[in-house]
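There's a structure below that I have some questions on.
Note that one protein chain is taken out, while the other chains of the complex remain in position.
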Amino acid sequence: MQQGLVGIGVVGYGYWGPNLVRNFMNSQVARVVAVSDLDPVRLAATKRLYPAVETTSRFRDLLTNPEIDAVAIATPVHTHYELTLAALKAGKHVLVEKPLAQTSEQVLSLIEEAERRRLTLMVDHTFLYTPAVQKIRQLITEDALGKIYYYNGVRASLGLFQSDVNVIWDLAVHDISIIQYLFDEEPIAVSATGACHIAGAPENMAHIALFFQSNCVAHVSVNWLSPIKVRQSFVGGSRKMIVYDDLEPTEKIKIYDKGITVNGSAERAHQLRIGYRAGDMWAPHLAATEALQTEAEHFVDCVRSGKSPASNGITGLRVIEILEAASRSVTAQGNPVRLKRWHRTGEMAL
Amino acid sequence: MQQGLVGIGVVGYGYWGPNLVRNFMNSQVARVVAVSDLDPVRLAATKRLYPAVETTSRFRDLLTNPEIDAVAIATPVHTHYELTLAALKAGKHVLVEKPLAQTSEQVLSLIEEAERRRLTLMVDHTFLYTPAVQKIRQLITEDALGKIYYYNGVRASLGLFQSDVNVIWDLAVHDISIIQYLFDEEPIAVSATGACHIAGAPENMAHIALFFQSNCVAHVSVNWLSPIKVRQSFVGGSRKMIVYDDLEPTEKIKIYDKGITVNGSAERAHQLRIGYRAGDMWAPHLAATEALQTEAEHFVDCVRSGKSPASNGITGLRVIEILEAASRSVTAQGNPVRLKRWHRTGEMAL
Amino acid sequence: MQQGLVGIGVVGYGYWGPNLVRNFMNSQVARVVAVSDLDPVRLAATKRLYPAVETTSRFRDLLTNPEIDAVAIATPVHTHYELTLAALKAGKHVLVEKPLAQTSEQVLSLIEEAERRRLTLMVDHTFLYTPAVQKIRQLITEDALGKIYYYNGVRASLGLFQSDVNVIWDLAVHDISIIQYLFDEEPIAVSATGACHIAGAPENMAHIALFFQSNCVAHVSVNWLSPIKVRQSFVGGSRKMIVYDDLEPTEKIKIYDKGITVNGSAERAHQLRIGYRAGDMWAPHLAATEALQTEAEHFVDCVRSGKSPASNGITGLRVIEILEAASRSVTAQGNPVRLKRWHRTGEMAL
Partner (left out) sequence: MQQGLVGIGVVGYGYWGPNLVRNFMNSQVARVVAVSDLDPVRLAATKRLYPAVETTSRFRDLLTNPEIDAVAIATPVHTHYELTLAALKAGKHVLVEKPLAQTSEQVLSLIEEAERRRLTLMVDHTFLYTPAVQKIRQLITEDALGKIYYYNGVRASLGLFQSDVNVIWDLAVHDISIIQYLFDEEPIAVSATGACHIAGAPENMAHIALFFQSNCVAHVSVNWLSPIKVRQSFVGGSRKMIVYDDLEPTEKIKIYDKGITVNGSAERAHQLRIGYRAGDMWAPHLAATEALQTEAEHFVDCVRSGKSPASNGITGLRVIEILEAASRSVTAQGNPVRLKRWHRTGEMAL
C-alpha cells in the first residue's frame, strides 16, 4: 500500500457519506472503490454521479473486496461499533463518523483490535481539521493567549433531532473534541444539566461544564430547539481572547488584545485593584480549505505511513468518556462526575 | 403623602446614584430633596448639576429630614441591609439597588420591618421595567409562545470586577429576576459552576441552571472576562421562540415563528417523526422609554397608593435565595441545591 | 415537444455552465443531451459527472443534433450574439447568460429572429427568480409599500474583474433587471459615473442613477474593488420600506413599518411639519428554492407552452439599453442620457 492509490469503501450514503465520497474522490492518493447502503435509491444516486464506483447493499461486500484498503463509516451511531469491528477484523483501516461508538468499553475494544492488527483507526472529528481550529491551536501553542482561562461554546439550531443519541452526543461532541485538541490539560470532572422537551425523544438541550486541575474551565451549551443557528466559541486567556464564530463567511476568528491588570496581592483582597486593558482586534486570514479534504488526506497519509491520526482511537475514547460522564451528570441534575485520569501521551498534531 | 410631591433622598452618588437622581428629577410626582455620599467630590458634582438639592456626607441627615418620604439606596452591596433597615425604622419607604441584601435572612427581616410599618420596600431590578422584558412578559401572558421550554441567557463583558460580590450576584441577578418575572413557575433546584481566575478576587465566571417542576429549564452564563459585551437571551416555546439582544439599538426582540412538529407517540419512541416548522420573524416596535424612568414612577406610585411593587421584597427574597443556592452549588462543582418551595401568591405586575 | 422531455444543449462549461447542467438535470421535464466547450479538461469533468451526456468541442454539433430542442449559452459576453443567432437559425430555443448581447442592435435582431421563428428567447436574469425578489415584487403588487420612493442597491466584492465587460455590465445588470422587474415604470434617463483604477482594465467601479417620470429614483453602486462582499438593496415606499440583504442566510428581506407623516401643505412649505412613524419589523419566511431551478423550469415551461418568459428578449433589450446609456453617461462624467420610451406591454410575471 505504500505505493499506489489507497482504495476506499464508504459505508452509508445518507447525510455525510456523499461528503466523504466527494473528498476521497478529490484526493490524489486515494480512490473510492465501492459504496454500500441499504437504500437502493441512494445507491442509484451514487451510481449516477460516480458511474465507476461499485455499489452494493451488502456491507460485507466491502470487506471481501481486495481492492479496498480502508473503510469510511457514515452510518447511524448505534451501528458504529459492529461495523468498525467487522472492518478491522477483515483487515481494513477504518475512519468512523463521530462519535466512535456508543460506550467507552466498545471504543476500548476497537482500539485493541486496531492495535493488534496494526491498522489505522481514526474518528471523524471534522472540526479539528478546520483552518479556524487549527489557527486557534497554533496561537495557543505559540503562547499568544497567555494562561488559558476558559472555553465557552454555544452550538444551537433548529434540529436535527437524532433518534439514537441525545444532543450531547450529536453536538457537544464537536466542542469536546475541540477542547481536547486545543488544551494541554485533560478535564478531571464534568457537571452537566439537560432537558427533554419532546416526550419519547432524547435530551434536546444540555449545558456541560468541564473542570480541570488548573483553574481553567470549559463550558458547552447545545440546543436542538434554537430559533437561529449559533456556532460560537469564546477562548479567554490572560493575554488575549478569541471569539470564534463558525457562521462568519470569512472572519471566523477574532483575536482581542484585551484583558485585565491586577495590582495588589491576593492576601489583601480588599485592596485588589483591577484595571482593564483594551487593544486592537485582529482577524487572521484563514485558508478556504474544506476541513473534510484535509481530514481525508490525513487519513490516507496515516494509512500509508502508519502514523497515528490526530483524531485517533485514544482521542475518540477520551471524548466518549466525557460524553458518558456528562450524560450521567445530566441524570443527576448537575452532580459532578469524576473522569479517569489520563496521561498526556502522544502529541495530537497533524 | 397622597397629595403633593413625594420627597426623595438618594444615598450614594457613584455609578448608579446619578441615574436615580436624574430620573426622580424628571418625575412629575416626586422631587429629590437631598443626596448623601461619603465623597465630597461627588457631592460637589451633585451640587453643580442640581443646586437646589441638599447634599450631606451623613446618611442620618436623610432619615431625620421630614421632607423626605422615601429613600433610594445605591451604595455597595454590603451596606444595603444596614442602610435599608435604618431607613425603614426612620419611617421612610425604600428603593434598594439590587441585590436587596447579602443574605436571605437579612431580606426576610427587611420585609418584616417594612410590613410592620406598612412601608414600601422595593428592589431595583431595572430590567423588569424595560420595554423589551415587558413585551416578552406580555407575549407569554397572552400565550403567544405556547408551552415555555427554556430561557437561555448570556451576560458578559470585560469587567467590572466587584470586590464584595461575585459575578453571580453582580450579573446573574439580572437574568434571575427576569426569569422570575417572566415565568409562572418557581425553580425547585439550582446547579451552578463557576471559576475564579484572579487570585483573591471573587468568581468572575459562572454558569447556572435552574430546574422547574415542569420540563422547563433556565440557564444563565455570566462572565466578567469576555472580550466583547454580550447581552443575549433566548426564550423557547412550543409555538414561538424569542431572541432578545439588549445591545441591538432598536430591534431588541425578535420573535421567530419556528418550531417542531411531532408525529407518533412517545410509547413508540423509535417511530417518532419530528418535523421542522419555519415561519416569519417579527420584531415588534418597542417604546424608547428609559427603564429607570418607568421604575421611578412605579416606586412613587406604590409609595402613594400603598400598592405592592412588581419588584417587592418577596421578589427580592426569591432572587437572593436563588443566588445563595447558586453560590453553594458552585462550591460543590454543580451539585444541585434544592430551593424552598414558594406558593405563587400576589401577581407581579406593574 | 408538447410531449416528452425537452432536450437541452449547454454551451460553455466554465463558471456558470455547471449550474445550468445541474439544474436542468434535476428538472422532471428536461434532459441534458450534450455539452460543448472549447476546453477538453472541462469536457472531461462533464463526462465524469454525467457519463450519459454527450460532450463536444464543436458548438455546431449541438445545432445539428435533432434531440436538442433548446440551447443554454454560458460563454463570455462577446460571443453571446453570434452563438444565439446561430442557435435560433438552427431552430433551437435559447436561454442566454446575462447580458443578452453587447449592443441593443444585436438584441433587436435576436428578438426579431426569435419572433420570426416562433422560438423562445430568454435571458438569464437569475435574481428575478429568487424567492427574495419575487417576495418584494409580490409586496409591491399588493401595494403593501404604498407609493414607491426609491431603490438603492449596492453590489460589491473583491473581483471578479472581467476582461470583456466593465463592472456595470457585470454587476449592475443584476440590479437593473431587478428594478425593471419590480417597478411598473420605465426609467426615462440615466446619469452614471465610474472609475477605472487598473490601467488597461475596464471600469471597476460605478454609480448609476435612474430617473423616472414620477419622483421615484433608483440608484445602483457597483464595485469590483471592495474589501468585503456587499449585496444590499433598500426599497423605500410611503407605507413601508424594505432592506434586502442577499448575504443573510435566512432573513434576506426585512420589511419596516416606518415612514413619515406630513402635516401642512406644500404651498406653505415653511409650515410643513414632518412626523416620524416607527412600527414593527417583519422578515417573511422565504422558500429555500434555488433561483436557477425555478428559472430552468420556467424556461422549459415557456419552450413547451409558447408563453413569453418573465425575462424575455424585450426585457433583455431594455436592460441593455440602460447599460448602454449608463456607459455613455460614465464617459460624460454623469451627464444624463435620455432613454427610449417604452410602453409597458406584456406583464412580466412567472
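Each chain gets a letter, A, B and C, in the order it is written, and its residues are counted from 1.
Throughout what follows, a contact is a pair of C-beta atoms (placed from the backbone, for glycine too) under 8 Å apart; a residue touches a chain by one contact, two chains touch by 3 or more.
Everything numeric here is computed off the predicted structure, so don't read it as measured data.
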With the missing chain put back, one of C:A86, C:A201 or C:L286 would touch it. Which one?
C:A201
Which candidate, C:V29, C:A86, C:V217 or C:L286, sits in contact with the chain we can't see?
C:V217
For the chain that got dropped from the picture, name the residues of subunit C it touches.
149-150, 152, 154, 156, 158-159, 161, 163, 189, 191-193, 195-201, 205, 207, 209, 211, 215-217, 219, 221, 223, 225-228, 234, 236, 238, 241-243, 254, 256, 258-260, 262, 264-270, 272, 274, 276, 278, 329, 332-336
Since one chain has been left out of the picture, which residues of subunit A touch it in the full complex?
250-251, 257, 278-285
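FYI, only the chains that are shown with their structure count from here on.
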Among the chains, which is located farthest from subunit A on the basis of C-alpha centroids?
C
Name the chain with the Cα centroid closest to the overall protein Cα centroid.
A
Inter-centroid spacing, subunit C versus subunit B (mean Cα positions, whole Å):
53
What's the distance between the Cα centroids of subunit A and subunit C, rounded to whole Å?
42
Between subunit A and subunit B, the Cα-mean centres are separated in Å by 39
Listing for subunit C: what residues touch at least two other chains?
250
